[in-house]
Every structure is written in structure tokens, then in C-alpha cells.
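To start, the structure itself, in C-alpha cells.
As you look at this complex, bear in mind that one protein chain is not there, while each of the others sits in place.
The letters A, B and C name the chains in turn, as written, and every chain counts its residues from 1.
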């Protein structure tokens, strides 16, 4: 059995797991790693647990889905058999808007509020998010409504802020390859939800998670949110086949995002129910007080009535597959 | 409101539907259509019910999902709220093999047996199917076990045979663009299950159905079976986002095929449950008496125990979304 | 060294090539092949020249590009170092239109006229081609202007007609998987230009050629014409990387079709020059007397002036890479 330690990896844990490795066995691979953490050096070994560079995330390394404690009593993965619903608008737009959403979630019994403050827009000529101001509004909602906050970090220039304000740091699809982010999150213990880039193979997706895991942060969940294909009637193609691969081969809790996965309001409810029956550990669903006025992703956000109806229907589906909605 | 009649289309029906059109209005578009059916000529009008060449299949033409009577009391679509499970091996390989499968289906209460006799293999150097002999074995199973038979037609050279032996003619993914097949099926009244080519847009997929519908055969169902994307850890990417488009915009009953959609045994059960919760009208699932010995698609066929366990779990999921498994 | 003979394969040729195989060695693989050609049976052997089911087309079987004699003194492949330019409109639309094109080609010194009579349109509500009437017009052009004719067969229902009228039978992208066609062409000696389906892997593409080659017809050329990707500003993505694979690994002459490969007039000239510098054996370019009036593919056909200017520029490019335009 073989493991290759990366910079800053918690060596003792590996050693504990593998009989065949003793601390004295370790060999330095390359002086280039020094930049990250010189202390790890004597422990790096040239050994792999699995082929293809998926190591710590693979079920060959740890068969059971990792348990993630997200705070305020919410745990996913492990033997919890729960599916977490995180809901909220695409972007924080104003105090009124986000407070409407927070109260709406609280009333339904939803425990995690999602909303973006740093938006990775494709155009420089559109709304770019409220930035730090948005993070502060989210923190207010956490205090006032007792909600967990998940929000996106766009790039390495503001990662410290997001680490400070969020309960779960979301690395969005477009930032999945951002080494600056991945490495910084690996030196934190904050839970990270890593979304798959729409052009990333499953292999690359899990390898991006390995950057965080091997850096020393074991609290990582994955999110399938749709890949880019030739189809244009939907904005993305939600890759349930890929999700099936991740669920069976990878030990990280798995989220599915039906809102981005289809990109149009008409598809979200059926896909969300499919995701719950599929047996994922969490779903992210966008809902906005008034989608027609949304500053981003107007077409895919559910209005409050649509979302309530969907949310009410999820419990029975979860129950049919031995799970519970939290 | 505008409709463009195609060769052989049942003009009276269109006229009945559209106030603004009278039979006398019709205009011939092109002498090229003569080859198919000269009789239609005086009725062709240059009018469309929807933009983008999806006409008879669109919910703008007929809002409700079409009701398909597949025979032996099995009906799907309409207001039935049922999801049909069709099961069986990839290919008919021998009497023993197919009889095992037929008995297995009958015991579980499954009403439709699927198996291929003409296999559209990618290589000329592998098993190509039993052909007519296979069709005859399937017909035997229908008589002996009271099952409906769905089987694939590979190309126009044997379409008459398949029309004669099958209860439902399956036009496989690779034959989706085959005009010889589509046009011939348009002149039959036999139910047709049209599978999406793995490289076809939803637009092209529905337009292929329009060739059958406009030819005069209203008994068409669609099947999403996975598209080809950059991902290689799964054989195809089951396009649930596309299925959501079809379910909301197209009036044809919709099947989902999780077996081809992921291509590996480990993904089939979760995807089949997702498909049922999604609310499709039918699922196709491959199961083989002994997958390891299968002459085609060995990796994706469930063994009898795996399939039974999956099948037992589908009823509760269907119930959770207001449907019933048939 | 291993070869697997397919139905109807010219066994003696294989035996001649491989020292290790004698006619007496051959073993029947499966009674299923009987349907195609019972006579081949005693010669089938379970041996392959290459892994992955590419056999007769691989450079491991025959290192040199095959020489194709297209008639009227035109030869491609082998050691000819020529690039054939085939030009003409997307569809035969009328005598006037096709005669303009034929005369235009003749004046420029072009030897092969391309035009479709059976069009594989995606919609049943558009122009479907002139069919047999179109083939007869093309045959007239051959006689009157001394041109070679390449035209498309859409499906197996009219393959006999196209085999009779064409000098080179084009199997279009949408028909690439049509076994009825591939097998029928394998029993002819007519040169076949097989176009890659826009959703086909290179592996499947060459395997489709293997159906023809193993059926006994060695006169096959391939054509890359663009694959379907996520990009929508171009109609297809001309796969030059795939063309590089085919050129280096496959022994069949290779055509490139810049017109379909980009789908817009503005891209054709630069891509055609790139194709010639790349070193392919042929290019197909669409040009129409009046593109704005074309009944199909109006956006991608060059007008006579644009085409003339392009054609004049190709000679120097070919010369720069040691080739000659024919």
C-alpha cells in the first residue's frame, strides 16, 4: 500500500493508517516543495494508495464517506443518511433582499443560507457582487436567524475575508483550478465545498480536492453543478453519471446543484427530486424573493412559492431511499 | 397559428385543430416531396406552429403528454402517472439466456422485455447479434410469458422484420438520424421508442421524431440514454438536464436509460431511482443472467440479485412523486 | 501477428501478408456471421493485427497511405503527394444551378464536382434534395464537363442508385453508423469517402471504415468535417488534432472539409489553406452560384469570386509543403 505525502500533510495520520510505513521510511521527493512547508520534508514518501493521483479522497484510502461537522449541530456524510438543503439567492443584493431570504429559510426549517458576495461574472460590464459588504450582511443573517452561511470565494485576493465570514467556503466552478485558493484552504480547517469546473473531468475535480486534503484540511465536500456540453437548450448538463462515479469511488460528501445544472427554472424541481432520490449528501437550490428582478441568474432562481412547493416534496423522496432532509 | 404539413401528414387533424386554416388554403411547397406520397400534395401549407421546426411534438401544438397504448393493457403518458420498467439483457444470445430473462421478468411482475437482435456494434470484429433468429426467440417469449417485446432496428435493411416481430420498435441511438428508418416507421402505426443519438442536440432529437410524426405515426416515445461528453470515467453522461427540457416542452412520453447512461454497473441503481423520482414515463434497465458472460455490454448489466433489489426499491420512490411502477 | 477476418473478407490477401497464418488455420468465430456471407466461414480467424479493433486501416497493417484511383486519371494517396480539391454546391437544386457550378469548376481546372441529391436534413419541413432526379443531373455534368462526381448516400434505401451514378460515394456524417450502408459499400469496389460523424470518436470513425474494408472494398478515404463541441459561434469544430492522429496512424487517404467544419463563410478560406499546409489528401469546399439563394447551407457556401480567390491561393501553400493541387 502506497501513499505520496504532499506539502504540509499530516504525516502521523498516514503512518497510523498504513502498517507498511514507518516514519523513518520517508523520503524527500523534491526541494521545490520547500516553499510551502519545510517541516514536512523528512516525511514525504514516494508511495501511492491508488493509481491516477487520487489518494486521500479515494474509497481505497478510506472506504466510508467522511463525516463533516458544519457547525450548529449540522453534520453530513458518515453514517448520518441525511441530505442537506442549502437555499438562497444567487447574489446578496441588499439587506432587504437577503433578510427576506434568511427569514424565508428559517420559516421553512432550512439550516443553511447560500448567497454570493464575490461573483465570478463572465463579463466585466455586469453586476460583480457586493464584496466585503455582502459578507457582512451574510454574517448579520447568521446571527439574527441562526443560519449557517455558505458563500463563494472568487479568487485568492479575498480568500482571507471569506474564510473569516463563512461557515462553509464555496470554491466555485470557475475557481476550481485556482491553486492559490486550493492551497490556502488546505491550510485552514474551515469546511470547503468544492464545485466542479464545467470543463473539468472527474479526475481533475477530485485532484483539486487533493490539493486541499493533502495540505492538511480534511473537511472537504464536492458539488456537481453541471458540465458544459454541446447542448444549448439547457445552460449546463447536470452530470448525474459523474455523480454516480463520485458517490461510489470517492469518500467525500457529495452535493448536487440542480439550479446551475440546468440553468432554467422549469427544470429545477424535477432535478432536485432526482438528486435526493439519487442519494446525495446535499443540494444547493437558488431561490430569490423576486427572480425577475435578480441581478444575476434571473432565469434559474425559483420564486418563494415554487421553492416552498419543491421543498415540501423532498421529504417523502428522501424517506423513500432511507434518508432524511436536514 | 401556423403549421407546415409534411409528406403524408394527416391533414384533417391539423385543420381541425387550427381555426385559421381551411383545407382550401393549402399550398404545395416542393415537388421533391412527391417521392414519398403524392397524395398529400394539395394539403401542404407553409405554416408553422412553433419556431425551430419542432411542431407536432411540441407542447405548443398539444399541451398534454400523448397517451401511448403499447398493447396487453399497458398504457403510458396521458394522465396515467405511471413509469414503465422495461428490463432484459443487452442482446438475445440463446434460447436459454432469453428464457431465463423472460421468466425472471414475469416473476417480478415486469411487463416489457427488452433485448437486441440486430446490434449496432462499433466493430465488425465482434458479436453482431442473432438477427432474425433473435427476433423469433423474442416472439416465442412474448407468447409463452405474456410479455411485451421491445427490440432495436439497426438500419433500413431489416426494418420490415422488426416491425413484424416487435411490440415496440426501438430506434437506437446510432440510427436516430437514419431517414430510411424514420420515414418507414412514419408509415406504420407501431409504437416507436426513439433513442437520442449521443451526439444529437435536443433539437435534432425531437426533429427526428417529427419525421415519424409528420409521416402519420403518432405513437412515438423518446428515450434519453446518455450523451457523449469529455468525461471518460463514465461511458456516457446521462443528460437529466435535457430530460427536464423534454419533459416540460415536448408532448411525447419520455424514457430514461440509466444502463447506457452511465455504462457501469455501479451507477445503475442510483440513477434508476433518480429517473423515477424525476418523473419519467419509462426506464430501460439491462439485466443479464450472468453479466460476466454477456456477449455485449458486460460491464453495465445488473445480475439478477442486483436487479431485483433495485426493482423492489422503485415502487416507494414512484409513490413519493405520485406515480406508480408498471 | 494477429488478424480477425470479418464476413466476406478477402482471406487470401490477409494470408499473403502474414507469414504466421495459413489458410488451414482459420477458425469460425460465431454462427451469427452466417447471415452476411456463409462463404467466408471457413476462413475467419481469431487474430488481430492491432489492439482496439482498428485492423486493416491501421499503419501497423499497412504503413503506406493507400493509393486510390478515382478514375479519369485522378489518383490520391500512395506516393502522389497531391491534394485533391472537390468543389460545388451543397445540393443539386436545378439544371441551371448545377451546370453553372460544373462549368465554373471546369474553367478553374477542378476535377471533382461535389453536390448532394439525397440530403440528410434535420427537419422534415425543409428541402430534402432532388433525389434520383439530382443524381441524373450530376451524371449529365460528368459527361458534358468531364468531371468526377462525388455525392452523398443518405440511407440504405437508395444506396444502389448512388452506387450506380457516383464516381465516389460519400457516406455523410449522419450516416457514418449506418450498418446497412457500410456493409453494402463493402460489397462494392466503388471508392467511398466516409465522413466522420460529428459525435464519433476517431476510434469509431475508423471502425466504421473497417466495416467497408473487411467487407472486401479497399477503396476507402476518410473525411474530417468537424465535430460537435460546446462552442456555438461556429457550427462545428474542425478537428485538426484528430486529423493529425488519422494522418499518422491510419493508412487511408484523408480529406478535410472546412465548409462544414466551421459552417460560416468567413472561416472557410483560412481553414482551407491550413488544411493544405497540414498535408491532407483532399479538401471539400462548398461554393454556390448565389449563396443567398441556396436551399441548404446558405451561410457556409462561398460565392464564385470568393472561391476563385481561395482556389488561386492554394497552389503556393501546397508547394510550400511539397505537394501539388489536383
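Annotations
The rule is simple: a contact is a pair of C-beta atoms (placed from the backbone, for glycine too) under 8 Å apart; a residue touches a chain by one contact, two chains touch by 3 or more.
A quick note: this is a predicted structure, and the numbers were derived from the prediction, not measured.
Of C:117, C:135 or C:227, it is C:227 that touches the chain left out of the display.
Screening C:78, C:279 or C:304 against the full complex identifies C:279 as the residue touching the chain left out.
Across the entire complex, the residue among C:100, C:127 or C:245 in touch with the chain not shown is C:245.
On the side of subunit A, touch with the chain left out of the figure occurs at residues 4, 6-7, 30, 32-33, 35, 48, 53, 55, 120, 122-132, 154-157, 174-175, 177-181, 197-201, 203-204, 207-208, 210-211, 214-215, 228. Taking the complete complex into account, residues 199, 201-203, 226-227, 229-234, 236-242, 244-245, 247-249, 261-264, 266-267, 270-271, 273-279, 313, 316-317, 319-321 of subunit C touch the chain not shown. Interface residues of subunit B with the unshown chain, by the touch rule above, are 228-230, 232.
Criterion: only the chains that are shown with their structure count from here on.
Each chain's centre was taken as the mean of its CA atoms, and the one lying most distant from subunit A is C. With centres defined as mean CA coordinates, subunit C is found 48 Å away from subunit A.
For the pair subunit A and subunit B, the distance between C-alpha centroids works out to 37 Å.
Work out the mean CA point of subunit B and of subunit C, and you get 31 Å between them.
Residues of subunit A in contact with at least two other chains: 229-230, 232.
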